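Structure provided below as structure tokens; questions to follow.
Shown here: the complex without one of its protein chains, the others still in place.
Chain naming follows the written order as A and B, and within any one chain the residues start at number 1.
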Amino acid sequence: MSRNALQQSSLKSNFFIVWSELVKNLKFLLAYPVVFVFWAIFPIFWFVPFVLQGQAFVGGLQSQSFAQIAGTPEFIPFIVLGAILNSYVLTSLYGMGESIRREAYRGTLDYILSSPCNKAFILIGKALSESLSSTMFAISQLAISILFFGIELTIGIIMPVIFIIILLILGLYGMALILAALSLRYKQAHDLAHTLEYVFYVFAPVRYPLGSLPLWAQIFGRLLPLTYALIAVRSLMLLKESLSFVYLEVLALLIIDGIVILVGFYLFNWMEEKTKKSGTISHY
Amino acid sequence: MAYSKENEVFSIQTFNLTKRFTKKKHKGIFGFLRRERKKERQKSKHPEVTVALDHVDIKIRSGELFGLLGPNGAGKTTLVKCLSTILIPDKGTAVVNGFDIRKQTSMVRASLGLVIGGERTLYWKLTARDNLMYFASLYKMPRKQARERVEELLETMKLSDRADERLEDYSTGMRQKIAIARALLHDPPVLLLDEPTLGLDPTFSRQIRTQIKELSEKHGKTILVATHYMDEADQLCNRVAIINDGKVVAVDNPNKLKSMVKETELVEIACYSPPQDIEKHLKSLCPDVDIVTLIHGDESKGNPSKIKIIGGNAEECVSTVIDGLRRKNVRISSLNIGVPTLEDVFIKLTGAKLTEGGGQ
Partner (left out) sequence: MDGGENEEVRNNKSLLGEMYVSNTSKSHRLRETKCPTGFNWTNLKAESRAIWECNIKAWKIELAYPISFLRECISPLIFILPFIIYGLVLIGGRYSENLELLVGTGDVVTFLFTGYLIMGFIGTAVWAMGFSIRREQWFGTLESIFVTPTNRLSLVLGMALHSTVHQSLGTAIEFTVIYLIFGLALKIGGILPALGIFALMMLALYGFGILVSALSLVLKEGWIVAEGLHSIMMILSPVAYPLIVLPNLAQQASTVFPTAPALVGIRAFLIEDYTPEVVGNIFLHLLALDIAWILFGIFVFHLSDIYVRRRGGLEKY
């Protein structure tokens, strides 16, 4: 076989690896339709207490104190958008981050890692399947929000919002890749994902504007991709700003994405080598 | 062992024990979108059922070491689960140590020790001592008595010096020893062992078999060992029940079972690289024999495949068989006439194979 033919078959086979991984994970997801419906609807209900709390404390649907920091007095759409984007955090941390551990638990990790393909494409396939499922859930949650929580969506902001979400996904999966790398070695993926979820829970402006946190917490919050995604999406959808208005947030997302993805891939390869040497790859 | 019928005492007795499972078919992601064909619709109205146990009647005497021999899927584990009350049978019942498995479940559980499921049935994040102390409390042993018993069992299993290490650091064989120790904590009169040596190396397997034999001979325990290893059943058991497709096809001591296959009725040929159609080919050459079966061996490890010819005039067609194999360019490594094993009995009675590799 000629060298060019090998390269061509390699490109084709790499695409096939990504495609196979994507299809496999989607089959797992769709094998449990109840799980699918759950993730499509429930994350919204987790924010109902905040909505009711707001109404109880303020006595209405708007708060001027809130507007001074958030830029908008309508706290309900503010929270609901936070809920929708936050669901990407959950699915990426627990989905992607634990995907490696699930392979070990099923007993298939040894076979995957001993295959001749580049593992990066397997991870890309996993990331794509998680992104696709997260987006399906987000669309469903957005539809519910438009119907019940007063969110407005115009055609002109769809593309910019999608662009921001893609940047968010890249950043989250970079972090999830770091988690996946650590879980090869430290076997407690769920613990790591859970701990990182707590960080997002407190320091990301999911339920309140970033400015309401103390300065040291704001600095911490600014290390998270979700922070910039939330600021950007809320500016676009609630404050009706254009994409150029949020160029700083877009730039910050690009930088964070680049760093976490590079670190994630490097760390994953390094950890894979270390665990292969220690022989603990398939332990769970 | 000889028993006088008037004084026969049965520790385990089953009465028409039956258990069925409904088969589930998965139609795929978009199966609900596909229109079912008429045949499939009719099938779905009457779902397929697997009969795991089919009117099983066995009696195991007190103090007996009883083997349950059958391939994977024969119903061994299902029977063990029914006797241990993990599974409720659809029909029939059983009596364990005088207690009915349906009506007196607590007393049945107190009367037996169970080894099932291998090393995963223990807490790997706990030490061996912690595991045993915990299960001792579940067997309602007073704490002082439990402590003494746990130390005694760790000593017996030769694991005293590693008792305070977590099970995640143990080997598979060591974990299996702890699983057996757990079954013995409350000194039950009955032991149910489901594949106790599965996945263990020959050294550990031998140790465990020795322990099982001691428990029966020295301590008088009634032991039911479910296994697909014919050597294990042959060496260990006073009596063996052969089970296949949920039915018990024969029960007797191993020697009497082996005598079901006459010496003239068995020819075993060890060979390498037999073609796939060799069974058909040899059957056509020897129409009078009952069974011609090929059991694949792991030839890469030097274990040859085995062709067994059972029944009829097997001995008389030896030369025909050798000619037939040579014409197919099969390399013969050995020929054995008339030394039946339990596997041969199994094949003769059921027409099926016990294991592909010929067991351990």
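Convention: contacts are C-beta pairs under 8 Å (C-beta built on N, C-alpha and C of every residue); 3 or more make two chains touch, one makes a residue touch a chain.
Nothing here was measured: the structure is a model prediction, and the numbers come from that model.
Across the entire complex, the residue among B:Leu17, B:Val95 or B:Leu153 in touch with the chain not shown is B:Val95.
For the chain left out of this panel, the touching residue among A:Phe28, A:Phe42 or A:Tyr266 is A:Phe42. Listed by residue number, the positions of chain B touching the unshown chain are 6-11, 19, 21, 62, 78, 81, 84-88, 90, 95, 97-99, 104, 106-107, 109-112, 114, 116-117, 120-126, 130, 133-135, 137-140, 143, 166, 182, 186, 188-189. Touching the omitted chain from chain A are residues 32, 34-35, 38, 42, 45-46, 48-50, 52-59, 63-66, 68-70, 75, 188, 190-192, 194-195, 198, 201-202, 206-209, 212-213.
Following the convention adopted for this analysis, only the chains that are shown with their structure count from here on.
Averaged C-alpha coordinates put the centre of chain A at 49 Å from the centre of chain B.
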